[in-house]
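Beneath this line is the structure, given in structure tokens, with notes to follow.
Shown here: the complex without one of its protein chains, the others still in place.
On to subunit A.
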Amino acid sequence: MEELTAALHSLLPEDLVITDPVRLRTYECDGLTYHRATPGVVVLPETAEQVARVVRLCNDFGVPFVARGSGTGLSGGALPREDGVLIVTAKMRRILDIDLDNRRAVVEPGVTNLAITEAVRDQGYYYAPDPSSQQVCSIGGNVAENSGGAHCLKYGFTVNHVEACEIVTPDGDLVTLDRMDPGYDLLGAFIGSEGTLGIATKITVRLSRAPEAVTTVLAAFESLEQGGEAVSAIIGAGIVPAAIEMMDALSIEAAEAAVACGYPAGAGAVLVVELDGPAAEVERQFTRLEEICSAAFELRVAAGPAERAAIWKGRKSAFAAVGRISPAYIVQDGVVPRTSLPAVLAAIDRLSAEHGIRVANVFHAGDGNLHPLVLFDDAEPGAGERAEVVSGAILDLCIEHGGSITGEHGVGVDKSRYMPKMFGVDDLDTMQLVRCAFDPRGLSNPGKVFPTPRLCGEVPGVRKGVHPLVESGKAEQF
């Protein structure tokens, strides 16, 4: 590590290499704070070429590297390696080009998600994926995680809105992956690979035209079941809203305590439904929506941007708000087919009662993406463990119902142990083929996504001796 650090110092200006232990510790975790590791060394490159050189140095020394954007990830994808280099893209935050005629913007990876929209909003455009951390999260991190957001029900995820990426491959080569190019869709494979296939250094995103009309509705129901029935009826009516969000009584209580969002008192569930598109279409869909939500005891329609923001305020503050009603909590992220929502919510209720652990439910109801907040008191012996059990059992429920262990937070270090429950050995081995094609030495964010470190072997054919990791029993030959 010392030799590598010396080499990094000769490669980069003094202030771009961090070795001071106190400063290193500020990078010890991302948004998932219960996994921590102090990075061996941190670099803050300013150019793609510098990223490439750092990666090549890591190759020369056989040292792993981890990329980090703003560090807001919730699955530990940017958890550093004590024996490795943390490459932070925070200094690469220029918007390089905005081309409204071609509906494109070219940005560096450290640019925040919201900064892109802010740069084009006045011209009537925006960048569609909107993770709740969009004020701070970086577009490079969005690419790594294939981030979604409340509006991906209608508009899709990061992978549907990125046209090209310049990447530094795990070997240290600069390569451009472009949707326009013929050949394998390596761009599609790269996006969402959680930093295991290389580092994005320049990203071309697609900009969307702002809709002519937006109507945001808050519907309050006496029970979660009624809310769920309304969601099914909306989808059944052939309406694809921009967003359908649901909160249960406990999360409403938390949001009320934290931000006084003023949601209707006594609601067992609130739905936030946003319709957008051509004005004539939105108008007709809204009429239909009013009929569908006839069971709601209160229906509020935002009259303008301020009222829309007020409706969203409670929903967007929900994660942080549960801090007001619980000393500690786990944010879970799982997906079930939308039609399984009632059964899964009932099962979560049973789990909650059985273990004496409260669960607040906040979810993207339109696409079946649950964010149960598992509440516990970390001062109470055993409570954390019981919360972990409940949190894990919720993922098992998602798998049982044909869903997914993560809809948008990623696998990272947090959920790699669940991957063998969702996928078979052959599925995971086949995914490893992609890993081995990009990163045969396993240096790019190792230990994330996949449960067991596997080695790639030579291609094709002849093997050159036994790898030390295999010999020591720490890995198996692939």
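Keep this in mind: contacts are C-beta pairs under 8 Å (C-beta built on N, C-alpha and C of every residue); 3 or more make two chains touch, one makes a residue touch a chain; residues count from 1.
As a convention for this text, contacts and distances are computed from a predicted model.
Chemist: Please identify the absent chain by the protein name in its UniProt record; candidates are "Sugar ABC transporter permease", "Glycolate oxidase", "FAD-binding oxidoreductase" or "Spore-coat protein".
Modeler: The chain we cannot see is recorded in UniProt as "FAD-binding oxidoreductase".
Chemist: For the chain left off this view, which of A:E3, A:D83 or A:D429 is in contact with it?
Modeler: Residue touching the chain left out of view: A:D429.
Chemist: Going by the contact rule already stated, which one of A:S138, A:T216, A:S391 or A:T406 would touch the omitted chain in the full complex?
Modeler: Only one listed residue reaches the unshown chain, and that is A:T406.
Chemist: With the full complex in mind, choose from A:T201, A:S251, A:Q285 or A:S317 the residue touching the hidden chain.
Modeler: Residue touching the chain left out of view: A:Q285.
Chemist: Per the definition of touch given earlier, which of A:L16, A:V120, A:V335 or A:V359 contacts the omitted chain?
Modeler: A:V335
Chemist: Among A:G62, A:G238, A:G304 or A:P381, which residue is in contact with the omitted chain in the full complex?
Modeler: In the full complex, the listed residue that touches the missing chain is A:G238.
Chemist: Identify the residues of subunit A touching the omitted chain, counting contacts across the whole complex.
Modeler: 99, 101-104, 124, 145-146, 148, 152, 156-157, 159-160, 169, 173, 175-178, 180-186, 188-189, 192-193, 209-212, 232, 235-236, 238-240, 277-278, 280-281, 283-285, 335-339, 364, 367-369, 402-411, 415, 419, 422-424, 426-431, 433-438, 449, 459-461
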